[in-house]
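Let me begin by presenting the structure, written as structure tokens, before commenting on it.
All protein chains but one are shown at their positions in the complex.
Note that the chains take the letters A and B in the order they are written out, and that residue 1 is the start of every chain.
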Amino acid sequence: MKKNKRSLLAVPYVVWMALFVVAPIIMVVVYAFSTASGGFTLDNFTRMGTYTVIFTRSFKLALIATAVCLLIGYPLSYIMAREGPRFQRVGMMLIMLPMWVNFLLRTYSWMSILEKNGLINQFFSAIGLFDLINAVFGTNIEYFHMIGTQGAVVLGMVYNYLPFMILPIYSVIVKLDNSLLEAARDLGANSTAVFRKVIFPLSLPGILSGVTMVFVPSVSTFAISRLLGGGTQMLLGDLIEQQFLGGAYNPHLGSAIALVMMLIVIVCMWVMNHFGEGEEQAVML
Amino acid sequence: MKKLVALTLAGSLALGLFLTGCSVEQVSSEPNETVSSSESGADTGDRVLNVCNWGEYIDESLITQFEEETGIKVNYQTAESNEALYSLLKSGGANYDVICPSDYMISQLIEEDMLQPLDYSKIPNFEKIDTRFKNLSYDPENLYTVPYTWGTLGIIYNTTMVDEPITSWSAMFDEQYAGDVLLINNSRDALGMALYYLGYSVNTTDEAQIREAFQLLSDAVSKGVYQGKVMDEVFQKMEQGNAAIATYYAGDYLTMLENNPDLAYVVPEEGSNWFVDAMCILKDAQNVDEAHEWINFLASTEANLANMDYIWYASPNAEALEQYPAYYEETYGEPLDMELYEIMAAPQEVLDRCEAYLVLPEATRTLYNDLWIELGL
Partner (left out) sequence: MSLQKKNGVLNRLFMGLVFLFLYAPIFLLIVFSFNAGNSSVVWKGFSLHWYVELFQDRLIMQSIYTTLLVSLLATAIATVAGTFASIGFYAMRRRWRDPLMTVNSIPMMNADIVTGVSLCLLFVAVFGLWNEFAENYRLTFSLFGAVYRITFPRLTLGFGTLLIAHISFNIPYVILSVGPKLRQMDKNLVDAAQDLGCTWFQAFWKVILPEIMPGIVSGALIAFTMSVDDFVISYFTAGSATSTLAMAIYGMTKKRVSPEINAVSTLLFVTVLALLVIVNVREARAEKAAAAQRFD
């Protein structure tokens, strides 16, 4: 069969995409611009000013989580890549393994750790830490307030999405051409210079794809904020979920929020990829 | 050829998904006379029933018992709150036959023509329902509902974590307990308690009053009074002493008390809500006969006794309500603490302080929704 005929193989999937990728997004757009009775409206967008707080909170927390993931994930990938092959294999396996335990379960486990009567507080009071603090500072603390705070939400994001940061960075670093590093050293670069001028720029594609894979789910999560934020740290995901299946039914407003969130994320990605000179090597897993 | 393969694949998939339920039945030789057995669920196979109830709201052995007695497979689901149930129904995500919403939500569903009138001849146990719970304002002619439970909303608190007994809704906004208070996660109850505290009616449609109530909540939120917004998460939090004060329902308090004797319950002096949750059948239900059987089964005195014993919500079944103390004594070999019985089935003087929620006009409902979202900011 000729090549151009072979391209017909993609036709069923193109139809599928039209039905289940493009059409749903058109539905979101239609809902976002209409009222319950079906008329055209821009109300859903003008009302969004009220939710600026949630937008900023979501982006702030997601950015912090992404930064923390990068700060932990990059060094870890780097260190990991210097280990022997056997160690590397086991190490990567250990990093992927938690992803197979459902993320809700892992997040739920953090709940019991961070609760007021949770393990951390029980441990601290058992070793007399609170008595010590109270004696030294004259305060009257009985426990650390952790659950229901923004810190807990960020912790949940970092915990859940850290492997998404490590995997792409690691797979880029591990493939770095050794002769490049040797060449740099031979040309007189010290190890900081080698890292700054060679390793880091070459691992940028991994970083970019890691950042994307952590940022997008963080900014749109609703389960993590619900479990660890106790419903008081509402994020964009919660806001959208509330309008569809939660306690404030309004799919039109929900669609508008989803649409705006999608656009902001796309713009962010575009800017970032531009900044990374459009590296197409988004390495997945 | 490969195109054929892929197309057949896609095609058969689509066919499989969409046409599995297509039923062909013989209508008889004369076109206008139907031989078909029943209007709903013409398939002769398994009888099923899709039920949606609240969490922790049934003695689960009753489901098994019903299934064994009738051969109907019960698909038992739970929803979180009236508002979430409404979203589920509206968004088309739900496929329920029987639901069990509270009074004000029932009015709203009737108003929006989402329920179907019941055939009370199939529900003989309806007679046993106390007349107090018939023809209530949400269903004035009692065409759509059979009451399931009733009770009050109040404050549950941990006596070891507060300084003095709580009697007023003010505790829910008190900075003194910052970080130890749980806010109930539905707009009606949360704004309701603020309205009571301010001395307004919970059924007010006055925007200024509602906004004032919202302001009260919102100030408390910004002072960090609330540890979180919870519905059934409250069990875990209160039983394990992770929070000191919460607004929740009397029946659930009694369940928590079994696991944590330090808890106390009060219907605040400003008054509170008394509610009836009733079973109804959705307009587009597919298993109407099964739904009637289910409702009748749950309205029986035995089922009500078992349920009361398990979930601690008062039954609207007059016999069951009267027999319960004796039933308790027989089952556990010790008399029922009448104080507990009165928390479960609030006496008239408590009910006099309480008000039932009425359905709010649409504009007010929208306001509630908007304010509720705003509270999460």
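Keep in mind that, in the parts below, a contact is a pair of C-beta atoms (placed from the backbone, for glycine too) under 8 Å apart; a residue touches a chain by one contact, two chains touch by 3 or more.
In this text the structure is predicted, and so the values were computed from the model without any measurement.
> Taking the complete complex into account, which shown chains does the hidden chain touch?
Looking at the entire complex, the absent chain's contacts are A, B.
> Out of B:N203, B:Q236 or B:T366, which residue would touch the omitted chain in the full complex?
If we include the chain that is not displayed, B:Q236 is the one touching it.
> Which of A:T41, A:S112, A:N134 or A:Q150 touches the chain that is not shown?
Of the candidates A:T41, A:S112, A:N134 or A:Q150, A:S112 is in touch with the missing chain.
> Out of A:F45, A:F103, A:F124 or A:F200, which is the one that touches the chain we can't see?
A:F103
> Applying the definition given at the start, please give the residues of chain B touching the unseen chain.
1-2, 5-6, 9-10, 13, 17-31, 42, 50, 52, 55-56, 75, 77-78, 80, 88, 91-96, 231-233, 235-236, 239-240, 284, 286
> Could you pull out which residues of chain A are in touch with the chain that's been left out?
1, 3-4, 6-14, 16-17, 20-25, 27-28, 31, 72, 75-76, 78-83, 86, 89-91, 93-106, 108-113, 115, 117-119, 122, 159, 162-163, 173-178, 181, 191, 199, 212, 216-217, 219-220, 222-223, 227, 237, 240-241, 244-245, 251, 254-255, 258, 261-262, 265-266, 269, 284-285
What we mean here is this: only the chains that are shown with their structure count from here on.
> Quick one: report the Å distance separating chain A from chain B, using the average Cα coordinate of each chain.
Centres of chain A and chain B (C-alpha means) sit 36 Å apart.
> In their shared complex, at which residues does chain A touch chain B?
Going through chain A, the ones touching chain B are 8-9, 11-12, 15-16, 50-51, 53-54, 115-118, 145, 147-148, 229-232, 234, 238-239, 242, 244-251.
> Taking the touch rule as given, give the residues of chain B at its contact with chain A in the complex, in rising order.
Of all residues in chain B, those touching chain A are 2-3, 6-7, 9-10, 80-81, 83-84, 86-88, 90-91, 93, 179-180, 185-187, 221, 226-230, 240-243, 369-370, 372-374, 376-377.
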